[in-house]
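Heads up, one of the protein chains got dropped from this complex, but the rest are sitting where they should.
Letters A and B mark the chains in the order given here, with residues in each chain numbered from 1 onward.
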């Protein structure tokens, strides 16, 4: 069995993080699938989906970390060609990853207590984000 | 068809690496699935599952690398709030990734000769780790 749905939300620009765990839980519930996997995908190359503890400290630490290692201020070839100011956004999101798969057991995602499914905006301006959740199993 | 099982093991703290390829092979064999995928997931946000050559050199290099780029010694907001000394563990494991999917062909995972399925402990103390393997296909 396969069940797929989309949802969307607004982000506030670089570093904005959204806990999307409940959205994924709802999609799994609607699928009626008890055992399998749920795949969550960000449509677009500058948004990230990952597993992290969703708490206010890490919500500052993660954007700071990626801007320290992949800084907006470097001279990028992408910037030289396109002048849209978001070369670092592309590099950050491609490295961190635009998708995540979690197991489904008894109709729910299997997660640790401090492990949430989170969207991280890497683009430099507010975006409408479209996510695709695909639940497979039986 | 879907087959799911859990297994657990003890880790020795930060940087400890375990080759879990044979555990995944066994799960696939028990599933009787010949063609599809196997998804391996670390329950908890400070443990990593990845593909790497499991040999003693890289077993030192990878923990050194992640501690160089995401050092324990920085001032993290997570640490300021929670004082559990593992902010870097969260950031490392969220970036490296807590899950991996590999293809299954003829009832076995498809891997290169020097490509193993490996668990990396990013937390600072020994942990009991719970992994979920989900095999899907036919």
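Here is the rule we go by: contacts are C-beta pairs under 8 Å (C-beta built on N, C-alpha and C of every residue); 3 or more make two chains touch, one makes a residue touch a chain.
Just so it is clear, the structure is predicted and the values come from calculations on it, not from any experiment.
When you scan A:17, A:70 or A:110 for touch with the missing chain, the hit is A:70. Note that of B:24, B:96 or B:122, the residue touching the chain absent from this view is B:96. By the touch criterion stated above, the residues of chain B touching the omitted chain are 35-37, 50-53, 55-58, 60-62, 65, 69, 95-97, 100-105, 110-112, 114-115, 136-138.
With the whole complex as reference, residues 1-2, 4, 39, 41, 43-45, 69-70, 76-82, 87, 90-91, 94-95, 97-99, 101, 132, 134, 136 of chain A touch the missing chain.
To be clear about the criterion, only the chains that are shown with their structure count from here on.
Chain A and chain B have Cα centroids separated by 19 Å.
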